[in-house]
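Notes follow once the structure below has been shown.
Note that this complex is displayed minus one protein chain, with the remaining chains in position.
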Amino acid sequence: MFKEMLENVRKRRPLVHNITNYVTVNDCANIVLACGGSPIMSDDIDEVEEITALCGALNINIGTLNSRTIPSMLAAGEKANELKRPVVLDPVGAGASRLRTDTALKLLEEVRFSVIRGNISEIKTLAAGSGTTKGVDADSADVVTKESLEQVCGFVKGFAAQTGAVIAVTGAIDIIADNNKAYCVYNGHPMMGSVTGTGCQLSAMTAAYAAANPESVLEAAAAAVCAMGICGETAYERLSPRDGNSSYRNYIIDAVYRLDGDTLESRARYRII
Amino acid sequence: MFKEMLENVRKRRPLVHNITNYVTVNDCANIVLACGGSPIMSDDIDEVEEITALCGALNINIGTLNSRTIPSMLAAGEKANELKRPVVLDPVGAGASRLRTDTALKLLEEVRFSVIRGNISEIKTLAAGSGTTKGVDADSADVVTKESLEQVCGFVKGFAAQTGAVIAVTGAIDIIADNNKAYCVYNGHPMMGSVTGTGCQLSAMTAAYAAANPESVLEAAAAAVCAMGICGETAYERLSPRDGNSSYRNYIIDAVYRLDGDTLESRARYRII
Partner (left out) sequence: MFKEMLENVRKRRPLVHNITNYVTVNDCANIVLACGGSPIMSDDIDEVEEITALCGALNINIGTLNSRTIPSMLAAGEKANELKRPVVLDPVGAGASRLRTDTALKLLEEVRFSVIRGNISEIKTLAAGSGTTKGVDADSADVVTKESLEQVCGFVKGFAAQTGAVIAVTGAIDIIADNNKAYCVYNGHPMMGSVTGTGCQLSAMTAAYAAANPESVLEAAAAAVCAMGICGETAYERLSPRDGNSSYRNYIIDAVYRLDGDTLESRARYRII
């Protein structure tokens, strides 16, 4: 099933509109190309609706948020809703500042999202209306463990029910859920946390997967999360003793470029709760 | 002849002022350094004229266009014209939104460009005043083929005559022309399309070549296009089975860094129409 999700991206080559931060934007563009999509970045209020209308999905990422682009995010989100195109939200740093929390909440109010992807602290912040995100990383008090997994799945399903979105919480164990089904994904490698923007990249790739599989957004999101995790693993296997986080970044994107449906299917490690 | 163009860049180390998008800006800076120039990025209306005055050329790229930087582009362009420094235009996404099309047309009205480099859909949009650019990629209906080559060369020469600029249309076959001479370049590799910003990088490098060869802008632009294409080929030859588009990006810039005049001369594949 995940295989089909991946192959649809390669076959349909969806255009993905990204309104995203300037830190990881280049990697987001390259990973969308790597998985088979075509990225366009645009954030000016005078063109975002037209650009969204050209695209198969919209990815909104609030890293390096600024007042100029908030209205662009809202306008593009509303246009995508009107045209029934999937919209992904990456609430980077929600909980770390009032501006990010409030903007994320406002986006939730005005835009129907297909997928919301963040770390556990960001997602808890959205659910609670405030939070304690440590910069752009999850608060250690929030981290998902084997023991807390079932309980967290319940919370995630509840938040999915409340928002109507697929919720993707990424971390050591990833949880991707709608209101009644949760994929718990065990792929990935801890070193991914020492590359800036692996979360942003995953959100952009998720938008490409959702664009190519609009009827199966939960499975598309789970496939994208597994794909990223597997690529984190195969990229890690490739590291030489002198390689560090910069080469690792390149190898992860390279792995996404080379990933095929059979490998995705056979290396995906998850259970459904 | 191309050899001399390249060697002049390495000898003169021109400063290049870039007003460019935030997606590919780092790669643009590194490719200008790789070819022998020195990049400076600056887009604030309060400094662009001073920065242009320091530089040997100006490169204006309308990717991630926003209302804040349009007046900066116009002011810098006019200053460069006044000082008779080459100006390059990269009309990224012209035809994909009204804002980009209108801004590109306004720039054409108010600034004399030395070189305009884009894909065929972007260039057709500038010539016609509207277009159907597919995001930041050429519309498949526009693609230059062996059959349409002579006709497209005629169009490109006509647009060069109309604008007074050298026009560089890049794609599977590249066409670089002034009003009476067209270089048709066969270098390059299709995989370059899966790296974000190879076009932006080429425009930035073209500005460095024009700065170092202001008396021979047509040949300078053709040399830059051949150089980029050759580097796309040699970088491709270097790929290992696990390398993908991210390593390919690095290898292309690496190849530009290593390219010498003799290799450029001997590997350039073009004919003149």
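First chain written, first letter: the chains are A and B, and each begins at residue 1.
In this text, a contact is a pair of C-beta atoms (placed from the backbone, for glycine too) under 8 Å apart; a residue touches a chain by one contact, two chains touch by 3 or more.
Please read these numbers as outputs of a predicted model, since none were measured by experiment.
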From A:E7, A:E49, A:E78 or A:D137, residue that would touch the chain that is not displayed: A:D137
Where the unshown chain meets chain A, residue by residue: 21-24, 26-27, 63-68, 93, 96-100, 134-137, 194-197, 241-247, 249-250
Missing-partner contacts on chain B, residue numbers: 15, 22, 25-26, 29-30, 33-34, 38-47, 50-51, 54-55, 68, 234, 238, 249-258
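We take it that only the chains that are shown with their structure count from here on.
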Rounded Å distance, chain A centre to chain B centre (Cα mean): 33
